[in-house]
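Shown here: the complex without one of its protein chains, the others still in place.
Think of it as A, B and C in the order they're written, each chain with its own count starting at 1.
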Amino acid sequence: MAITTAPDPAFRERVRASFAQQSIMATLGVLCERIEAGECDLAFARRDDLLQQHGFVHAGVLATVLDSACGYAAASLMPADSGVLSIEFHTHLLSPAAGERFVARAKVVRAGRSISVVRAEAYAQDAGAEKLVAIMTATIMTVRDGVQG
Amino acid sequence: MAITTAPDPAFRERVRASFAQQSIMATLGVLCERIEAGECDLAFARRDDLLQQHGFVHAGVLATVLDSACGYAAASLMPADSGVLSIEFHTHLLSPAAGERFVARAKVVRAGRSISVVRAEAYAQDAGAEKLVAIMTATIMTVRDGVQG
Amino acid sequence: MAITTAPDPAFRERVRASFAQQSIMATLGVLCERIEAGECDLAFARRDDLLQQHGFVHAGVLATVLDSACGYAAASLMPADSGVLSIEFHTHLLSPAAGERFVARAKVVRAGRSISVVRAEAYAQDAGAEKLVAIMTATIMTVRDGVQG
Partner (left out) sequence: MAITTAPDPAFRERVRASFAQQSIMATLGVLCERIEAGECDLAFARRDDLLQQHGFVHAGVLATVLDSACGYAAASLMPADSGVLSIEFHTHLLSPAAGERFVARAKVVRAGRSISVVRAEAYAQDAGAEKLVAIMTATIMTVRDGVQG
């Protein structure tokens, strides 16, 4: 399902400005690698302070980055004066999150006036190869004031 | 569905030792408040570096803490030599995560030999009151070597 | 989280009229056992034509009934002129659906103006006892014209 036009031509600047306000992204060391109409890629490096008990990156860290990628993929297709709010997200952990770097790639499946559905994948990158480690499906709501109806 | 007996009498020490190895918990300032057979409560304080773009705690931070609470609730009912791995978790965000402190309370719904299902709630605490802000359902797998089958 | 007042005093009649229009409910033999403010119970008997390959009731049949129960639990708290639409639902299968009769019990967790979140449980009943076999969490949207925004 190709979605190629964004109603707000300044969507990249709007998304990047919102991303810069998410303090948790800086805390986790996440960068916005790419933002296109209906798509968003976020990436971060493995760090010793982001792990679970087996030494892999905690699934919640992946979910945090996947959720933001889903929200911004949806936001890219929204009007200039709107914001996004996650209603729900679901993550499947497919392989232990081992690797030097991780990238979350989100793509809108349904872009609605009030409800968007987004799918995302998280890949672990290591020595030039990448491996799928988690997937997410998220429901994102368009909001005008940051509060869910 | 009351689950009151844990096969490993030392489950509290086992869970707390594993929790101490999750470096992300220290990074987010999470404490293990309570661990009983089939139940686990984790809590953390709001911090300026854990937020999304509207100034609320990021949904992924809640999911991280809810997921660990679910995993340890399941772990409390497992044999001494086992570990836990999240297969999938699903979070619904019910209200903006505003508050001074947050607590995630998880309770096992199904304790299986290899597959457990856990439900959890996250509450925002403020001025002595608490409000439900998110819920999770998670599937947790019993593992012997930290790797999913 | 107790929700005890419905804005539409005729919610029971409204829900039962809508239920009667769901032809799949008659096809599966489902009855509306109970409708209260924020709660709905639906029940059906095991039949040989509702099964999966191991002879248990198919998980999708349970999901169908759980979804309708969630929708009507949410509908009970909505204004008189509104309808409901499921945005997403998630089912965990906890035990094989063996039994003579099944009941789905749904209860609203969050009743919003446009978005409601509902949890439900499905129990198998056999010889006077009942066993939890599946749980659902669903997001239900309030609509005015039957079409999602």
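We adopt the following convention: a contact is a pair of C-beta atoms (placed from the backbone, for glycine too) under 8 Å apart; a residue touches a chain by one contact, two chains touch by 3 or more.
Predicted model only: the values in this text are computed from it and were never measured.
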{"item": "Positions on chain B contacted by the hidden chain, ascending", "value": "87-88, 90, 112-115, 117, 139, 141, 148-149"}
{"item": "Residues from chain C at the interface with the omitted partner, ascending", "value": "18-19, 21-24, 26-27, 48-54, 58-61, 63-68, 83, 85-93, 95-96, 146-148"}
{"item": "Residues in chain A touching the chain absent from view", "value": "1, 90, 92, 94-95, 109-110, 117, 119, 132, 135, 137, 139"}
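Heads up, the rule we're going with is that only the chains that are shown with their structure count from here on.
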{"item": "Label of the chain whose CA centroid is most distant from the centroid of chain B", "value": "C"}
{"item": "Euclidean distance of C-alpha centroids - chain B vs chain C, Å", "value": "28"}
{"item": "Interchain centroid distance [CA atoms averaged], chain A/chain B, Å", "value": "22"}
{"item": "Residues within chain A bordering two or more other chains", "value": "87-88, 90, 148"}
